[in-house]
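The complex appears here minus one protein chain, its other protein chains still in place.
We call the chains A and B, going by the order they appear; numbering starts again at 1 in every chain.
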Amino acid sequence: MHIPLIRRGTLRRVSAWRRHRLAGAAVVLVALTAVGGAYAMVAPNSAEADNSQSDLVDKGHKLFLVGCSSCHGLNGEGVLAGNDEQNYGPSLIGVGAAAVDFQVGTGRMPLAQPGPQAAQKKVVYTDEEIEALAAYVASLAPGPAIPAEQYTDISGISQEDLTRGGEFFRTNCTACHNSVGAGGALPSGRFAPSLDGVEAKHIYEAMLTGPQQMPVFSDAVITPEDKRSIIAYIKSVQEQPDHGGFSLGGFGPVGEGVVVFVVGMAALIGAAIWITSSGVRVGSKRE
Amino acid sequence: MSNDSTTDAKPIQDTKTGKAAAGPVKWLDERVGLATLVKTFGRKVFPDHWSFLLGEIALFSFIVLLLSGTFLTFWFIPSQGEVVYDGSYAPLRGLEMSEAFASTMDLSFEVRGGLLMRQMHHWSAMLFIAAITIHMLRMFFTGAYRKPREINWLIGLGIFMLAIVEGFAGYSLPDDLLSGTGLRIAEGLMRSIPIVGTYVSYFVFGGEFPGDALIARLFIVHVLLIPGILLGLITVHLILVVYHKHTQFPGPGKTEKNVIGPPALPIYAAKAGGFFFIVFGVSTLMSAIFQINAIWNYGPYNPSEVTAGSQPDWYMGWLEGGLRIMPNWESTIFGWTFSWNVFVPGVLLLGILFTLLGLYPFVERWVNGDDREHHLLDRPRNAPIRTAFGVAGIAFYGLLWAAGGNDILAVWFHTSIYHITWFMRFAVFIGPVIAFIVTKRICLALQRKDRELVLHGYETGIIVRSPDGQYTERHTPIGQAEAYRLTEHSRVAPAELPPETDDNGVRAPTRIPAKLRAKASAFYFGDAVNKPTSEELAEARHHGDGEHAELEAAEEDGFLGATETGVPKRHD
Partner (left out) sequence: MSDEDRPGDELEPRDEHEAEPEPEQEPVPDPGFHEHGPRPTDLDPALELRAERQVSGMFGLATLLGLGFCVAYFAVPEDKTILGFNALNFTLGMTLGGSLLLIGMGAVQWAKRLMIDDDIIEARHAVASSEENRAEALEIVTAGAAESGLGRRTMIRNSMLGALGVLGLPAIVVLRDLGPLPTDESLRTTVWTKGMRVVNDVAGTPIRPEDIELGQLVNGEPSVLVSTGDEAVDEENHVIEGIEQLNAKAKAAVILVRMRPDEVTPPKGREDWGVDGILCFSKICTHVGCPISLWEQQTHNVLCPCHQSTFDLADGGKVTFGPAHRPLPQLQLGVDDEGYLIAMGDFEDQVGPSFPELG
């Protein structure tokens, strides 16, 4: 019987295509696309953005488990090592988002090797990852939060606040960090680092959380406005030109003493040698 | 203009300038005897060696200090009265501060050229003291303090001491945080003086620290009292140099009875005058390129503020080091407290150093019994013990200086401050001893080398094999001038102990000083390597393969020896 549904040529064409060597691959591709597209149309719409807080904390938890828990414990409770219960990694419960933002944001954490103190090095995590980690640690217990923009934005600082910031800086900070924030020595190989190039946010967080040996300067005693003033002063003192010439590292009389001999006396003694040298003489022997 | 000999020059009074100046010159001569002065000083001779110019660096720096300092006094206000800063340096605007600090800020930011002058003043102060130190070391190592120059040595020490106090007073005047911390430490040092410490401190500061009297008092000490005394001392110092005539290094033609060099007019005047401008210029260029004492960063003094890395200026660094490494000993005797931890390094050390330096010429004279005038300098190697003492002193000073910067060292080299401090506590004693031994050995070795050179000449590297198979190296004799230079010093030997009893059997009254002297003399000269005698030299020349026999004949026809590569030396 003659079936008029499909034209004879078409069947032959389809049959030929079925025997094409790429036919199998094409079928799989079509099937996947169909199934995937069908799923996408009917699946719930949850993959749109990870911004919700619980997702952030989750993401942070995952990052924490991979990069931090070996020293800080699976739940941030800290790890105590054997002898003398020296902290292998301190507890992070209650340190707050600010501490994480500072430590990870300046590259101090993850710690590359043990030593007198955690050294500032290349930052390993992206900004989003740091945010996630901070959110996770903050979720463990209440602690200092990352400061609001208004306290770390020092543009438009008033004259009065700038001067006041200097007074605070000289009273609270220069003993360790030096008058221009060049840093200073602490016992046993530790040191107060230079403040050069440190972000305003990180300076704030360091004051707030007291990393390692640095004391805490809580918001109740040094208010957020005062902290802003201090940061503004630090930036002004570091970004100002060296009015009188090379500042020799900002370490004061020690550098100046080196220059006196290495530059000044060397030049003058060199001049003295030049002045008294007998110069080129024709045909004479030197004494 | 051709360089004709001076005898062909036209008499100055016949030249155009001479004729014009004749009137004023005569006027002056009739009042101050100008011609006699010119006659006496015009052709004075100044030996030409670079190390003789070190004192000039100090002198010229002092003149720069006077000039720049006078400029500063026109703006600086030596008062601790409070004033609110209203100048152009924003971070301190609105802050209450002393007038001293505010006026220094004005000098730095409002007065054009003020910062340059401030920096020039400070840099040349540091150069002044650095030059004095190196000049003093040169004096010491060449024995220039020997008779008749002991008084000048003592005057020089006086200048040195006053210069240090002057510098300290000067950088404390701006009343900034760093120098104020230094004054606080000075007050603690004063308190540590046994029995009278609090009285000294209260009288200097006019009461408790900080008080409001000090800056004004320091100002007068700094601009009037000490500069006046310094001017007087420097004048006497220079008069003595002119009277004694300058020393000179040994060499051909130079004896204890003459001095050889270019004359004051015109060479020395040009060189010394030029050097003044060079010192002035270098100090100014340093002030253009290197910042010093940036008081705006320190802020005004406040007794509850301090900066990390607080150090005094370099010349006080060694005292600072002493304060840092001294163990914390304090004792109470009969109800009086003795703060050894502060008094010993802060006050006693300074006194001990200057006493030792001042006594040294006399101690050396006592040891070697040498009462001759000395106008020829010693090469340091020819006085091994003296040189060794000098290097040991430098080691002691240098280690204390490094200890004064122990926190900066800890930061730069990532070490523990405590380790550095403990190291220094032992190093300041062991280091000088090691330095002494090593230096003495080096000097003796150099003296032996000189002896070898005189006796046997240079090694030429030419190896000769004699008929019986012996290998020797051929030496060429050094020139006579060189040989003379190497042998112009005196022979030394340890002093002998005088006999216990004299010819009549009477025992000598006190033997202890004599015994002490003999021991000291043995210490000084026991290992002495003396220059060869004529017999030894003659023997060395005839000994060996006979190549030296040519020397005597060669000297007659002007043979001057050979260079180290064997090329004969000539002169026209």
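Criterion: contacts are C-beta pairs under 8 Å (C-beta built on N, C-alpha and C of every residue); 3 or more make two chains touch, one makes a residue touch a chain.
Please read all numbers here as calculations on a predicted model, not as lab measurements.
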| item | value |
| --- | --- |
| Hidden partner chain, touching residue among B:Glu373, B:Glu459 or B:Asp502 | B:Glu373 |
| From B:Gly55, B:Pro78, B:Gly143 or B:Pro210, residue that would touch the chain that is not displayed | B:Pro210 |
| Which of B:Arg184, B:Arg474 or B:Lys569 contacts the chain that the document leaves out | B:Arg184 |
| Missing-partner contacts on subunit A, residue numbers | 164, 167-168, 171-172, 175-176, 184, 186-187, 190, 192, 210, 212-218, 220-223, 226, 241-246, 274-275, 277-284, 287 |
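What we mean here is this: only the chains that are shown with their structure count from here on.
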| item | value |
| --- | --- |
| Intercentroid distance (Cα basis), subunit B paired with subunit A, Å | 51 |
| Complex contact set, residues of subunit B against subunit A | 48-54, 57, 90-95, 108-109, 115, 119, 123, 126-127, 130-131, 134, 177-178, 251-252, 271, 274-275, 278-279, 282-283, 286-294, 296-299, 302, 304-314, 317, 405-408, 410-411, 414-418, 479, 481, 485, 560, 569-572 |
| Of all residues in subunit A, those that touch subunit B in their complex | 116, 159-160, 162-163, 166-167, 170-171, 174-180, 182-189, 191-192, 233, 236-237, 240, 242-248, 250-254, 256-257, 259-261, 263-265, 267-269, 271-273, 275-277, 283-285, 287 |
